[in-house]
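The complex appears here without one of its protein chains, the remainder shown in place.
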Amino acid sequence: MTNEAILIAFALPLAATVTQVAHSTYKRLRNYAVARCVWRISNLIMAEEEPSDEEMRALRLRFPSDIMVDSVIFIAEKIYGYALYRLALIVEVCEIEYVLIYRIRHSKGAAKARLLSKLSAMSHTLIAEEAEAYIGEEDRNTRFCAMATLVSARPDRAIHYIAKFDEPITLLEAALLTQLMRRNGAPIAYTPLLISQNRNLQMLGIYLSGHFSIADAEPHLQRLIEEEDKEVAYLALQTLCSIRGNISTSQIKDALQQMASHQRFSFLLHAVQNCYSLRSCAPLLTTEERTLFAQQINSYKCRIVCN
Amino acid sequence: MQLISVILFLLSLVALVGAIVFVVSWQRNSYHSSLVHQLRGGIAHIGVSAVVEYPETTAPLVALLEEEYPRSEAVVVTDLERSRSTFGELIPRYHLIRVNHSHLDGVRALYRSRHRAYRRVVVVDLPTEHREQAAKIGKRVASYDYTLHLQGESIVEPDAITYCANLIASQHSSTAISLRSVVGASAHLEKGLHNPSGRALQLYTDHALAWQRGGVGVALTAILLPMAIVIAAHLSGSWLLFISAAITMVTVGLFLYVSCRVVTEKGIFIRLDTILRNFYRYLIERVKKIHYLYKGGEYGNNAPAKGISILQNRQRNHNRRAL
Partner (left out) sequence: MRKIVIHSLRAEFRALIRGLLTNVNAFFVPSASREELFRICQTTKCDLLLTDDVRMFMNGTDAMAQIRQGGATPQIFVLSHDLSEETVTALLEEGVNQFITMPVAPERLRCKVSTQHKELV
């Protein structure tokens, strides 16, 4: 009885130690396998001749599907251009998409969204029809990931898909879509996006202008600050600040007055970060905010005392 | 002995129930958006200032400087007079210079770096007597409107600030958010000073955000506790103690399961230690909440304000679950 009792008591520390060792070993081996897979795939991509089907299928036999999916996604995030075409070929011959699609069909909720986002991260996905089936899903994340997959698979129709998406996209989603479109080499003209009446396209245009610091977008951003959609107006204002545009206009003053105090404070800090002077911002701010603005600017300076 | 057995049995039952509730809460927050982990690089104007209050070593600062997110900052609040041997070297290392701080009450000095490479380092020399002001001073000094507060020797996860920034960007900008980790060390993300209503959407995440540095005493104690109870049970011959040992093993086993599921590079004992400390804080919070509710009051910043619509409450609950 004593022996059994003590054995049972030792079970927990033993379990913890074994788990620790097993987990770290598994991670090390998996990272090594992914690295090997990445190396092999990148060798095939950079080969002078187009890789043969046998060479590509040999890859599939050597590595499990999980490893191949992670390797392809890793490579797809890091490269662009003609190499992506070769990567898409490998994905098609090794049927990696089918593995993901099979899993997507048999999952639900957040797991489905997660797998769809993996599918979208693999560029030039040839099976876009599968993603179309999930455009009408109940879960918002799943719908967005399905749309992102379509944007990735058919970059020529990306704007159409984004405009048709039935929910207002957030800044994060705009950033993800930009990342996908950039990688696929889709030409993204910011002006048609900014002048569009579609809210999602406006968000995308605003994000692009800020991300690439497009100074020429200033007039369009000034116009968007007067939009009815407060989210769009606020982001347009922040982006105008990022590209160091003129913020001393009466329209901006009116727009700021309608914003919540935490948004005003956020704008104030952003203006300080972008080196606006107190004089240029003073007409927009209340007395208290002007004091805070001046204090924040001064905290970046040191006083030199000369006698 | 019988009394001790009964007390131990009851305590172990309470711990088990608490652990089950904790694990369910963690599970609900596990269904986080996959999008938050996908983005590479910074997002527009969103920035996060991490405020570390009175760390004992420079390790929390070094961990923060490893953060990839470009619009981030590390504000270290410390008493330089008392910890000159530890923190004095920061000034030459990061080329810090004293800058104006006259608007900060109680602050002895404020340091920023003159080098662009170290622009993210800010050191606030605040005497220990003003310790309770540290969080507020950190917010005043912060360059960004969201602050991630870290207590003592909390070491951030490498992608914690990127995760926080992506999470902020995934919400609509009119919503101020407040974020806590269910499993990590005491790290709290919140909007800066100018949120006068104090109302924010309270979110919980299964991302650790930060880990407690230091020993794994709590974890080892928890793991060895069942063994101690078994030995006591064997010596006393009390069946109740054996049952208590079994219940305690199940409780610790549950936390071990959560530790295994958390995605991080940290060892399992550190994870377990931090999660157990978090559980202890979680229990205290629950007890306080029950106490306030019993007294008929409203608990914390996230109590629904008068007049808030049912729709907003429902949306808030939905967001909390969805995250």
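When the chains are written out, they are named A and B in that same order, and each has its own residue count from 1.
Operating definition for what follows: a residue touches a chain if its C-beta (ideal position, glycine included) is under 8 Å from a C-beta of that chain, and two chains touch if they have at least 3 such contacts.
In this text the structure is predicted, and so the values were computed from the model without any measurement.
*Asks:* Any idea which chains on screen the missing one touches?
*Replies:* When the full complex is considered, the omitted chain touches A, B.
*Asks:* Thinking of the whole complex, not just what is shown, which of B:R71, B:H101 or B:R213 touches the missing chain?
*Replies:* From the options B:R71, B:H101 or B:R213, the contact with the absent chain belongs to B:R71.
*Asks:* In the complete complex, the non-displayed chain touches which residues of chain A?
*Replies:* The list for chain A reads 31-32, 34-36, 38-43, 45-46, 48, 71, 74-75, 77-83, 182-183, 211, 213.
*Asks:* Counting contacts across the full complex, list the positions on chain B that touch the omitted chain.
*Replies:* 40-42, 62, 65-68, 70-71, 93-94, 115-121
Methods note: only the chains that are shown with their structure count from here on.
*Asks:* Centroid from C-alpha atoms only, then distance chain A to chain B, rounded to Å. What do you get?
*Replies:* 25
*Asks:* What residues on chain A touch chain B, complex-wise?
*Replies:* 1-2, 5-6, 8-13, 15-16, 19-20, 23-24, 77, 109-110, 113-114, 117, 121, 141, 144-145, 168, 170-173, 175-176, 179, 207, 210-211, 230-231, 234-235, 238-239, 241-242, 260-266, 269-270, 272-273, 295, 298-303
*Asks:* Which of the residues in chain B come into contact with chain A in the complex?
*Replies:* Counting only chain B, the residues touching chain A are 31-36, 38-41, 43-47, 97-104, 110, 112, 141, 143-145, 166, 169-174, 176, 191-196, 223-224, 226-227, 230-231, 233-234, 242, 245, 249, 252-253, 256, 260, 267-269, 272.
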